[in-house]
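Dropping a structure here in structure tokens format, bear with me for questions.
A protein chain is absent from this complex, but the other protein chains hold their places.
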Amino acid sequence: MSTLGTCLDAVRAQAPLVHCITNYVTVNDVANVILACGASPIMSDDVGEVEEITSICGGLCINIGTMNARTVESMKAAGVKAESLGHPILLDPVGAGASSLRTNTALDLMDGVRFDAIRGNMSEIKTLIVGSGTTKGVDADAADAVTEETLDSAVHFLKEAAGKMHTILAVTGAIDLVTDGTDCYVIRNGCPEMGRITGTGCQLSGMMTAFLVANKERKLQAAAAAVAAMGLAGETGRAHLASYEGNATLRNRIIDAVSLMDGNALDAGAKMEIM
Amino acid sequence: MSTLGTCLDAVRAQAPLVHCITNYVTVNDVANVILACGASPIMSDDVGEVEEITSICGGLCINIGTMNARTVESMKAAGVKAESLGHPILLDPVGAGASSLRTNTALDLMDGVRFDAIRGNMSEIKTLIVGSGTTKGVDADAADAVTEETLDSAVHFLKEAAGKMHTILAVTGAIDLVTDGTDCYVIRNGCPEMGRITGTGCQLSGMMTAFLVANKERKLQAAAAAVAAMGLAGETGRAHLASYEGNATLRNRIIDAVSLMDGNALDAGAKMEIM
Partner (left out) sequence: MSTLGTCLDAVRAQAPLVHCITNYVTVNDVANVILACGASPIMSDDVGEVEEITSICGGLCINIGTMNARTVESMKAAGVKAESLGHPILLDPVGAGASSLRTNTALDLMDGVRFDAIRGNMSEIKTLIVGSGTTKGVDADAADAVTEETLDSAVHFLKEAAGKMHTILAVTGAIDLVTDGTDCYVIRNGCPEMGRITGTGCQLSGMMTAFLVANKERKLQAAAAAVAAMGLAGETGRAHLASYEGNATLRNRIIDAVSLMDGNALDAGAKMEIM
């Protein structure tokens, strides 16, 4: 039976190689979490090699967190090549809405490349859909938060957008939503302390790309599995914190928890419903 | 009553957004310590967006640790914009004295931007003041160390320089000195093991910027509070090390300690006098 857990097991079984063009803030954690889930990362952003690098990989993760004029060209070239090869491609539009350059870069990339999934917080995703997210830097604005009260309308909004955009939208926050326009996974794993760590979103994007590569025939479920795995790892990591351990140790313990998780544990711990 | 601790509480209450143009060596730790103290970081260094990014933030931290020709232009543009908006701006002249390019870049930035604070080790700061620091790479030269014997003359020297430069100078080492030209905080927190970790200085610069933003009416005290908080976190972090834990774990525990610190703890732990 196809479960979230079997999506993780498929990553461990296939050990896909994931090409990341990602920001220098969280790149080390992205690499370690990709290794933790059973895949292998390669970071490469020079336009002279990104097409060749992405060709030997199974998928591509583009994260615009510290993009610059040079690396944006590499993102485009890699994206076009990966698409031509049928590789799963993910966009993490970090800070879309925080500057015109970020918003426009994300929209340009979406014009030129067909993304299998776009993962961000609600402010970033709203910016891409309707141009009106009120991003607070790289964090979601409180006004955009998905709560139990706004859940129905948020699901409706994202389903419609995902359908029009022909992509999976994965919006993470206190409640995570993952939809392909038809079904929407509603995931309630995770803990508030994850908001005090840089890079859990970037890590999830890297890991989700690995999940997509290893589960091409069930991409929506794979994306949801990655979201649930990250949230569950946050819960597990927090459970083992000593009184004197805070956000930096939690950062490590989350990656640790991913490295120790198997499909059964993910299925047992995932708090998920489909709307 | 205004204490160092109330400066920390103000950061947690206001959660300012801090724009960092910083080096790629320690950037993840800088982001995590800014989150740990209650603020939010955004790293951005492309000249096409830095003015817009800094405009949505409360303050700017410029760190030249791995600067290059491209990012120096971004530092200048962001600095000019942030100054025009009245945002607190901090310079961390990493490695000034280690190369002409670093020294000249720091001096150029100081010519074009009014910094509220400059934080470095004594060799870096001496280089900026008198052109004669004997930097050993990115570490202070032993000959420049502030000791109990050289304390009086170091305080005098820094007060005079800070007065002329119209900035706060924060010099960290075994004894930390923070002065605006009139008063000088002498802080004796910290532990020698912090010298075996990369990035405690960079982290302090990021955190200090957050403190300045949240305490604009008392910037000297805010800068001193950040210094004491970092030193106290070093002491707390070291106290919990197991026998098999060394510099990498201490690195994490320092950020952990910041994330768990409140104003009362800072006031109780700060070892500070004013000269």
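The letters A and B name the chains in turn, as written, and every chain counts its residues from 1.
Throughout what follows, a residue touches a chain if its C-beta (ideal position, glycine included) is under 8 Å from a C-beta of that chain, and two chains touch if they have at least 3 such contacts.
Computed from a predicted model, the values in this text were never measured in an experiment.
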item: Selected from A:V11, A:C57 or A:L169 as touching the chain missing from the view; value: A:C57
item: Hidden-chain contact residue, picked from the options A:P41, A:G231 or A:G246; value: A:P41
item: Among A:A162, A:I255 or A:A270, residue touching the chain not depicted; value: A:I255
item: Of A:N28, A:S84 or A:S153, the one touching the omitted chain in the full complex; value: A:N28
item: Touching residues (missing chain, whole complex) on chain B; value: 23-26, 28-29, 65-69, 95, 98-102, 136-139, 196-199, 242, 244-249, 251-252
item: Missing-partner contacts on chain A, residue numbers; value: 17, 24, 27-29, 31-32, 35-36, 40-46, 48-49, 52-53, 56-57, 70, 236, 240, 251-260
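Quick note on the criterion: only the chains that are shown with their structure count from here on.
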item: Chain centre separation (chain A, chain B; CA means) in Å; value: 33
